[in-house]
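Below: the structure, in structure tokens.
Presenting chain A:
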Amino acid sequence: MPNGKKRGKYGGSYFEEIDWWTKPSNHSFFLELREMMKEILLIKTLYRHNRSLWIFSFPLHLGLYLLIGFGFLLIVGGILILSGLSVIQNSANILSKSVYYLTIAFAVSGSMLGIIGASGLFVRRAFDRELRLFSAWTDYFNLLLLLAISACLLAGWATSDGSLDLLRAYTAALISIGQAPVMPGILQITLGLVSFFFLYFPFTHMSHFIGKYFAFHKVRWDDRASAAGNKIEAGVKEALSKKLNWSGSHVKAGMTWKQATTDFNPKAEDDKR
Partner candidate 1 sequence: MPVFEYNGIEIKVDDDGFMEEPEKWNEPVALALASVEGVSALTEKHWKVIKYLREYYLQFGMAPMIRRLCKETGFSLKEIYELFPSGPAKGACKVAGLTKPAGCV
Partner candidate 2 sequence: MTKDKMMDKEKIRVSDISGKNGQMVELDPSRFLPLLSPYDTLELEPRISPLTAEQKIKYECDLDGISAIMLPRPKTEREKRTLVDKFLSGLTKLFDKEDNWTFIQPLLLTMEYCAKCQTCSKACPIFTQSGGIEIYRPTYRSEILRKLYKKYIKPGGRAISRMTGEDIDVNWEMIARLAELSYRCTICRRCAQVCPMGVDNGLVTHELRKIFSQEMGINIRQLHELGSSQQLLKGSSTGMTPAAFKDNIEFMENEVKERTGLEFKWPIDKAGADILLYHNAGEFLAWPENPEAFAVILDAAGISYTLSSDLLGYDGVNYGVWYDDIQMARVALKHIEIAKKLGVKKIVIGECGHSHKALAVIADRILTGDFIIPRESSLTLLADIVRSGRLNLDKSRNEDIFVTLHDPCNMVRLMGIVEPQREILRAVAPGFREMTPHGVDNYCCGGGSGFAIIDNANFPDWRHAVAGRMKLRQILDVFRDVISPEHKKYVCAPCSNCKGQFREMFVAYGIFERCNILYGGLAELIVNAMPNLKKPFFDWEWR
């Protein structure tokens, strides 16, 4: 459990307190959330233990977050257009103006960081013997996909959609299920890749953010103890009533866990042998 200032610094826990079960619980949702944010935004564990990989992983993740933000801003921009406002450089409306500039900022910085991060990681995986030994073709493909999306978006912005109006109009059309504008080739490719990405990523390692949530919150940090009447105890009760199925001779298959452990009589077993 992420602890406060003193204990958190060296990794201490409530076991350092005398009679810890009589003291108030150290469970702090705020501290958990703060650690979680550090992991998500700064990729903290990698920073501490594998700096040379973090140098590329961090920009990749930051780039992705910015691109997600960019997507969200496109939607906002689309909604603004549909409600009659125009999202342009020198709009009188503060909201429109902000959305205009922010959309470009997020798109450009996101895709640049994405390019740096994805290509850096790809090169590391391809040339570092340790990483190469354990990388499957999907690991390379995923990075190339992210690289392609970032690069195409950046190229599309630079060559054909400097104001991002086209993409915004496209988004507006998606929302209103209306007529989409004609998109230049490079943006068609970008959109195609993004669509593919949404269909594909749930089946890949890229959905690790779900697993990481459980691994950190439910496994690594959850140090709550069982106590009479609480949820953990109830879970234990249920588990102990399960039947044993393992074939090892010392395991009494067929008995429940409770029977095979609490009521186990080693002397009787030994006499049988």
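Candidate entries met the following condition: all candidates are chains of the complex that A comes from, given by their letters.
In the analysis below, a contact is a pair of C-beta atoms (placed from the backbone, for glycine too) under 8 Å apart; a residue touches a chain by one contact, two chains touch by 3 or more; residues count from 1.
None of the values given here were measured: they were computed from a predicted structure.
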Identity of the candidate that touches chain A (this complex; choices 1 or 2): 2
For the chain A and candidate 2 complex, residues of the former touching the latter: 3, 7, 10-21, 39, 43, 45-46, 48-50, 53, 129-131, 133-139, 205, 208, 211-212, 214-216, 218-220, 223, 225-228, 232-233, 235-237, 239-240, 242-251, 257, 260-262, 264, 266-267, 270
